[in-house]
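Of the protein chains in this complex, all but one are displayed in their positions.
Chain naming follows the written order as A and B, and within any one chain the residues start at number 1.
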Amino acid sequence: MIATLLFVAFLALMFLGVPIGAALGLAGAAAIALANAETQWFGLLAVPQNFYAGLGKYPLLAIPMFVLVGSIFDRSGVALRLVNFAISIVGRGPGMLPLVAICVAMFMGGISGSGPATAAAVGGVMIAAMSRAGYPAAFSASVVAGAAATDILIPPSVAFIVYSVLVPGASVPALFAAGMFPGVLAGLALIVPAVWLARRHQMGQLEAALSRPPFWRSLKDAAWGLAAPVLILGGMRMGWFTPTEAAVVAVFYGLFVGMVVHRTIRLRDLFPILREAGELSAVILVVVSLAGIFAFSLSTLGVIDPVTRAIVASGLGERGVLALIIVLLLVLGMFLDGISIMLIFVPLMAPIMAHYQWDVVWFGVVLVLTIAIGQFTPPMAVNLMVAAKIAQVRMEATTRWVIWLVLAMCVAMLAVVVWPQIALWLPQRLGY
Amino acid sequence: MPSHPPTGSPEQGPDRRAAPATDDAPRFLRLEDWLTVAAMALLALITFANVIVRYFSNSSFAWTEELSIFLMIVLALVGGASAVARDQHIRIEFFCAAGSAARRRRLAQLGALLVALLFALIAVLSVRVVWDDYRFEETSPGIGVPQWWYSVWLPILSLLIAARAVGLLVRRTRQSDARYLAADAREEGPRP
Partner (left out) sequence: QAPAGYKSEYRMSLVLGTAFPWGKGGEIWASKVREKTSGRINIKLYPGVSLIQGDQTREFSALRQGVIDMAIGSTINWSPQVKALNLFSLPFLFPDYAAVDAVTQGEVGKSIFQTLEKAGVVPLAWGENGYREISNSKHPIKSPADLKGLKIRVVGSPLFLDTFTALGANPTQMSWADAQPAMASGAVDGQENPVSVYTAAKLHTVAQKYVTMWGYINDPLVFVVNKEVWNSWTPADREAVRQAAIEAGKEEIAIARKGMVEPGKPLLKDLAANGVQVTELSAAERDAFAKATRPVFDKWKGQIGANLVDAAEKAIAARKQ
C-alpha cells in the first residue's frame, strides 16, 4: 500500500515537472513517515541521515572533477587541433567531416567524463566547419550529439562512477576498462549511417574545395591533446593515481594546455569555468543524495523482493527479462536523464542481476549504453540539446537524421548483449 | 553525464546567464557562486597536492579524505542553491511543457514550492542530527574533531536552498504569463 504510494507520488511529481531529486526525496520521506508512524519523529531522521550518507562517499568526488575536466577541455582548444589533425589524415571528400567529428568525439571521450561537455567541445568546432562544407546544420548536430554519447562509455566516465557507487561489486577500474571496446564499437557503428546519409543526400559538396591541413604541423599542434588520454588512462592503469586523482591530474594538464600552450583560457576565465562545473556537479550530486532517501524507503518497504520474484516467475525467461529491461531502459532514456535512471533502477535490478547471475560489470556497460542512446534520443536528449543550440536549429529538425544514428547504436548495444566478451575481455585481461 | 548543457562556449551564442538582469532574474548569487568556486578549487588543489606529495615525499595526508568529502557536501548544497535560483535542476519538462502559459507557470510554482518544502524539512530534521552530534560529543571518524563542526552546515545550507526556492516561487508568482513564456523561450535556446 505504502509502496504503491511511494511510486505513484514519485511518478506524479516527476510528470508535473518537479525537479527529480525533490520528487525522489519527497516521495521517499512521505513513505518513511507513513511506514514508521510509531517510531520517534515518524522515523524521519532517516531523511537527513541518508541525505548526508548518500553524499559522503569519497568515490563520488570523481564526479565534480571529471565534470571540471570536461569544462576545461571544452575551452582548451584541443578539439580544434584534433579536428585539423584528423582531416590531415583522412583528407577531404564527401562524408569525411562526419567521420572526423565522430572520431574526434571518441578521442575527447578518453579525456572527458560527460557527454554534453564533449558535445559542446566537438560541436563548437565541427558544426561550423561542416556548415562551411555544405552539410545541413540539423545533420551536423545529430552526428555530434550521437558521437558525444560514446563519451560516457569510453573511460573516464561519470556514469560508471555512479554505477560503481550503487553496485559495490563493480569497481571503477573494471568498469572503465569494460567500457572501452563497447564505446569504440558504438562510435564505429555511428560512422556507417553518418557517412551513408552524407553520400546519399550529397551533403558536403563544398568540402573537396577546402584546403587539407599539412600532416606534420597538425600532428605537432595536436600533440598536447593526443597525449591527454594517454596520461589519464595510462596513469590509472599504471597505478600512479586513483580515478579521482586521474581527474584532477587531467584538470591541471588541461589548464596548462589551455592557459600556457594554446592560450585559449585566460586567468579570468577560471571563475566561470569553476562556477559552471561546480553548479553542474551540484545538480548531479543533489539527485544522488536525495535518491538515498528514496532508496531507503524502497529497501525498508520490502517491495524489491516481491517484484523480483514476480518478474522471475513471470515465465519470460532470462532472455525475455533482459529484453524487457533493455526496452524499458530505452523508453525511459527518451524522457529521463541517465543519472536518475541509474539511481532509481539499479536498486530495483540488483536482485534480478543476482538471480540470473549476470556479470555486474557487463550489466553496467549495457545500462550505460542504453543511457548513452538516451542522451541523443528525442524528446529529452541532453547532447542533442547542446548540439542543436550550437547549430541554431530546433531539436525537432534533427529527428529525421538522428533516428538512423539511434538505430546504429542500438545494434552496437545488441552486440554487447549477445557477446559480453566485447565488454569483459579487457578488464579480465588487465586483471580487474 | 550532467544533464544540463555546459554554457559559455563562444560558439554557443549569447549565454542567457550573462543576459542583463531583469526583475525576474535571481539576484545576489555572489555568495553561492564564490563558495562553489572556492569548493571546486580547493577540492582540485587538495587532491592534486595529495598526488604530488605521495609521489615525491613517500608520505600522504590521510586526513584530507574527510575534508574533501566535507567540501563536496558544501559544493552540492551551495551549488544546489544557486541551481535552484537559476532553475537548473534536472526535471522532465516534456509533459508539463504543454498547455496554457498559466498552467505551465502554476506547475513551475508547484515545483519551487515543493523544493522549498523538502529542504525546509531536511533543515529541521538535521538540527536533531547536529544536536545529537553535539550532546553525545561525537568525533569525526578521520581527523577526530567534533562532528558537529561538519554537520552544523547541513541545516544552514539546506535552509539556504529552501530560501532560494522560495525566491524562485516569488519570482514565478510575480511574473506575468507573457514574461514567464519569454524567459522560458530564452532557456530553450535560439530558434531560427
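Everything that follows uses one rule, which is that a residue touches a chain if its C-beta (ideal position, glycine included) is under 8 Å from a C-beta of that chain, and two chains touch if they have at least 3 such contacts.
None of these values were measured; they are calculated from a predicted model.
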item: Neighbouring displayed chains - absent chain, whole complex; value: A, B
item: Option touching the unshown chain, where A:A22, A:L45 or A:V144 are the choices; value: A:L45
item: Candidates A:A12, A:A53, A:L206 or A:A227 - the one touching the absent chain; value: A:A53
item: Contact footprint on subunit A, counting only the chain that is left out; value: 36, 38-41, 43, 45-46, 49-50, 52-54, 56-59, 164-165, 168, 171-174, 236-242, 292, 295-296, 299-300, 302, 431-432
item: Absent-chain interface as seen on subunit B, which is shown; value: 54, 58-60, 62-63, 65-66, 128-129, 132-133, 136, 138-144, 147
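Going forward, only the chains that are shown with their structure count from here on.
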item: Inter-centroid spacing, subunit B versus subunit A (mean Cα positions, whole Å); value: 21
item: Interface residues, subunit B side, partner subunit A - complex; value: 1-13, 33, 36-37, 39-41, 43-44, 47-48, 50-51, 55, 65, 68-69, 72-73, 75-80, 82-83, 86, 88-97, 107-108, 110-111, 114-115, 117-118, 121-122, 125-126, 128-129, 151, 154, 189-192
item: Footprint of subunit B on subunit A - complex, ascending; value: 13-23, 25-26, 29, 41, 44-45, 47-49, 51-52, 55-58, 60-61, 64-65, 67-68, 70-71, 74-75, 113-117, 119-121, 123-125, 127-128, 152, 157-159, 162, 240-241, 244-245, 248-249, 251-252, 271-287, 289-290, 335-340, 371, 375, 379-380, 382, 385-386, 388-390, 392-394
